[in-house]
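The structure follows.
Removed: one protein chain of the complex. Kept in place: all other protein chains.
When the chains are written out, they are named A, B and C in that same order, and each has its own residue count from 1.
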């Protein structure tokens, strides 16, 4: 059993890590830390876990965490991660960071959208933890920059297409919709029940920090610069993310052809499900799972390809993908701990 | 007082008409009809109205409706409208039809998306009831084809722009999101609480019947063919519709410039509110109102204009706009009966 | 036109006062104050009001408020009210306080559940603003203690019964369920969307501060001590409150008899609607209105009377009732400003 520590276990992504790791067949949750809840039992914060996860939150200490674990998941706000990750790496730990600090190859891009980077020397060896692209790099990595939720849902359906000659890479728009858990567990007026319920809105229109992340990942994969027009929206539900991507077509192609193209690309990827032509995903169908469901349609009249992708923002969009990365790093089956039967509703 | 009848009063749009007309200062709700609920009091179907609207549902009869009313609102499924509207027009009544049967100028387009048209001769004189374009035509009309909810939210923000030379009309995408009341009150598996709640999905991807409607309206207004790529989505909430429209830019222009352009176009339109730069609408802020709120942003990196528009699908998207049309037809203040103070939450 | 000021206008109850007063035919909203938002336009805090209520929030000052108003609504946390109300009363203003500070006749009871009272001398003249009991006292009052939301929903259906000999006053249980807006607009973990949505829970079980309030009101009305067992619950919705009250029966009585008893008691009360036997209220049917809907059933097998009452917690449970009190104090029609046609959904 691999010993896994979660640093920042009481936020929503941290708690979801605790859930998945607690049921993992090859990992043991060995330590959880929290700034705010030191000395509190996890199940007092998340009472659903009573009798199941009764670990007590520890303060973070590089030594204690390193001693207790083989792999460390850091689920911290950006900036906080880069303060602790170098030390953990220095102790020889494998680290999977769920924040933004180790997702970018280009430190200037990170700094343009976030802030001065304090651990630039780690960026080169850090691997972007999207297993559908970087499986072999992940296997050998010590440090994973776990992808953002929006980039995961935007990038996955585009991967099979960006090298296809029928696609106009100048003309990609992603319109994303996320459940409220994406905003995290910090208290704020904007995430109060009465401010979210029975409303729908766009936010950070064309200025969300996940935009440069998806651009960089796609550009590196395509071998040329790609800039996506990206607008995120808030859906009055807890979990789930759906992205509708519009791609210009340079040549005529059928829905069936594109579906086949995706089927082939994702053939051995256990967490991507391609809908048959005429069917589209619903976030309900991936809730609580690590799946990304993708539906496709060519709009003949306007010569555009429409891709609809759905994930659970807390699972494939965060903690599930992080565990998938751990599985690959340690040679476990890729689906270990992530193969719960989904809920029908 | 103008006497108003609602034919098909027990569906959601019909009931919303009943609400608005019951509080109208210059109209009196004189008759309501229903196929399903003949003999039932309206307040037994909608108990919120107990003591307020206790009218009894009548069966439809051309004579009875004509005798009882000066203006008739038909809130029927398409096809059902064209069976009754010609008779009512023949009786000299003014008719505002909330269905699709009298929205199209081109009967072939209607027939391609709906079914054979039984009252083509009325199409020429019917006026598309979008007051922000057709105010003077509405004033003189006998028959109004009241716009669909999606076309209202898509078309309004585009109007000030389609004649501007900086806009690429080949490159317009509208990604719309609607609350569940848009599906109406008919029972179906897809609209059960448990099938909608905590889920988000696209539907009728690039094949929704409102797509040719918005195309025709914009084309006529622009004086050239426009084809919008349109995908509707279902939001787990009762009321509200938000549309995010992406427009290609041929020239560089600032967010402020576009905002000013919209401000000028809608200056005297009482139901369109333009957000200041940096602000965007939320469907919560138009709930229960006849407003269309619009926010704007130019995405410089990708040379695209982003328009976000919010309406209440049952008000500006249906019954409120219908009453606005009645107001114009009868020379009432445009806002009569539609000027309730909105709810803060 | 009466000039009305709202002190504490930016909380949910304050904002609802702003909504109602802005549409009132005999009152003019003359001033709004806020601690947190001094200098901000109301419509920047509640964008639904853009173009409708563009007043700017002022700091509280006894002089400025008094000069600007004939009646002052104080929508402040308890304790904050008693710091400002005596001064306003001293300036000769009529005051309607939406907090708890002036609801109790017995200062010891207040102090047992809240804190030391700083304005005890006002308690005697303050009138409990439940018009269905204290109409004539309200008419002559200078200071109203506006009832809590839970007491309103608990007390109203019991009023016609507490003096009836068939009721066992030792045996009254009220199980209440409230939408999340009852918790107010202050940020807290417990009211985040993801902490409320898709959950249902009891809270402050048998220790909610509204319990002694309802006990005192009923006791004074009945002329003998009444102690209700009271448990509030949180419903994942924004507005609405439903209370199910269980009353022991000493004698056999029919559902129809109790219904008649309520019909008679509330005959001229414009905001109480009694459901016919076999029908029960739904909070949806009173949303946005000042109604209290009440349904009744005698459970013969267990000899208990069941009363179900529904209100909108922000309207009849707070701001609507406050305006109803103002109407009575100033001799306006009791329903002035409160007679919007309800929404069908």
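Please note the rule applied: a residue touches a chain if its C-beta (ideal position, glycine included) is under 8 Å from a C-beta of that chain, and two chains touch if they have at least 3 such contacts.
Note that the structure is predicted; figures quoted are calculated from it, not measured.
Considering the full assembly, C:238 is the residue among C:238, C:259, C:324 or C:340 that touches the omitted chain. The chain that is not drawn here is touched, among residues A:18, A:71, A:96 or A:305, by A:18.
The chain not shown here is touched by just one of C:229, C:254 or C:335, and that residue is C:229. In the full complex, chain A touches the omitted chain through residues 12, 15-16, 18-20, 22-23, 46-53, 181, 198, 238-239, 273, 279, 281-282, 284-289, 293, 340-345. Think of the hidden chain as still there; on chain C it touches residues 171, 173, 175, 177, 179, 194-195, 197-203, 205-206, 227-229, 231, 233, 235-240, 242, 244, 246, 280-285, 287, 295, 297, 299, 301-302, 304, 306, 308, 310, 345. Residue-level contact of chain B with the missing chain is found at 12, 180-181, 185, 187-189, 191-198, 236-238.
In this section, only the chains that are shown with their structure count from here on.
Each chain gets one centre point, the mean of its Cα atoms, and the points for chain A and chain B are 38 Å apart.
The distance from the centre of chain A to the centre of chain C, with each centre set as the mean of the Cα atoms, comes to 46 Å.
Multi-chain contact residues of chain C (touching two or more other chains) are listed as 12, 181, 198, 238.
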